[in-house]
Every structure is written in structure tokens, then in C-alpha cells.
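Working notes for the structure below.
A single protein chain has been omitted from the complex, and every remaining protein chain is retained in its original position.
And then chain A:
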């Protein structure tokens, strides 16, 4: 039986379904940013940005861009009614202080125990940059990861132990890949959903850590 991987937009749409009404959420740069487009309009979800925004909205119309109204990805945004500005100290208190409900981040690797690597490949010639990744990893009440299940070279990104430098330890709660959704639990990596036509054995073969089949039926 054959299967179809989820597109980046489909992963974003899937994550959006798990963001409850009233949640304070930080969406990382890249794929996580796309989730905003799939949040239903009947929910109040408060998007947080490191650089001091809460309840920001979609990009402005052409010609309405304001260089002083940007998100952490340095993209132009707008403010929703009820949105607020604050300085960096308060912005990171929202994370570190455990006020932010969900952070959605990308990953180079996630380990079976929830360790996350997403800031540095460890390559000697790489210029390291960390931004707010480590703060989000340890600070948000829940950390969701969106990622391809394997690298472009076919190597597993979900691994027994990290080989890249860690961003945070035991911080990941849930992983959304282009093949499945995995809960990171004390009892192991529980696959709660997978794409149609993909067997559990095939999924396990593409994963560097032991999975538990917790799919329904």
C-alpha cells in the first residue's frame, strides 16, 4: 500500500487543530509561522512574538507595511484589536515565567526523551545563532515540534540521542511530522496518528528511536 506525505501546509493545518481557544502561543520561524493561517476565526488565540508583541495579526496590505511593526522572523505584521506591546524583559518573562501555553518550533533532531536540537549544526565553520529558541524550549508550558520525519538525505530526525548540540533538555511534548503525530511521554514515543497507507513497521524503520503504536484501530 502506498502513502502520501503531508505537505508543509497540511502539517501546519494539523497543528492548528490542537491549539485551543484562549491559548497564548509562540510560532517559530518557518513552517510554524504558517499555522497562523489555519487558526479558526471563532477562536481567540493570542500570538506572541519575542520582540514584544502579543495578539499580532496577519501581514499588512501592500503599501501598509511599517518597519517598526515586525515579528521575530522580521516579517511585517499587523496588530489585532486588544493587542499589546512590551519590552524584551517582559516578553521573555512570558516564556520563562511559564505564562505562554504553547511554543511551536522546528527541529534538526528530537531525542526519545524530548531533548531538542534546533539552533546549531555543530559544524566548525557555522556561525552560531540562538535567538529565543532556548528560552522557548524551557519556558513554554508545552513545546510542539513541526518537522519532516527524515532529512533530505533520508536520515531519521527522531533519534535515540541527539548528535547535534541541544537547545533544551526533555522539553518536547509533541512532534508533528509529514508522516505522523507523536506524543513524547515518560513511557516512550507514542504514535497517536499516522498517514493512511503507512504501516507502523515502515514508520519505525524511518525513525531512530523506538516508537510505541498508540494509534486507534
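Here, a residue touches a chain if its C-beta (ideal position, glycine included) is under 8 Å from a C-beta of that chain, and two chains touch if they have at least 3 such contacts; residues count from 1.
Following the convention adopted for this analysis, contacts and distances are computed from a predicted model.
Think of the chain that is not pictured: of "Arginine N-succinyltransferase", "Molybdopterin-dependent oxidoreductase", "Zinc ABC transporter substrate-binding protein" or "3-oxoadipate CoA-transferase subunit A", UniProt labels it "3-oxoadipate CoA-transferase subunit A".
If you put the hidden chain back, the residue from A:166, A:180 or A:203 that touches it is A:166. What chain A contributes to its contact with the hidden chain is residues 49-53, 65-72, 74-76, 79, 85-89, 91-92, 95-96, 120, 125, 127-135, 138-139, 165-169.
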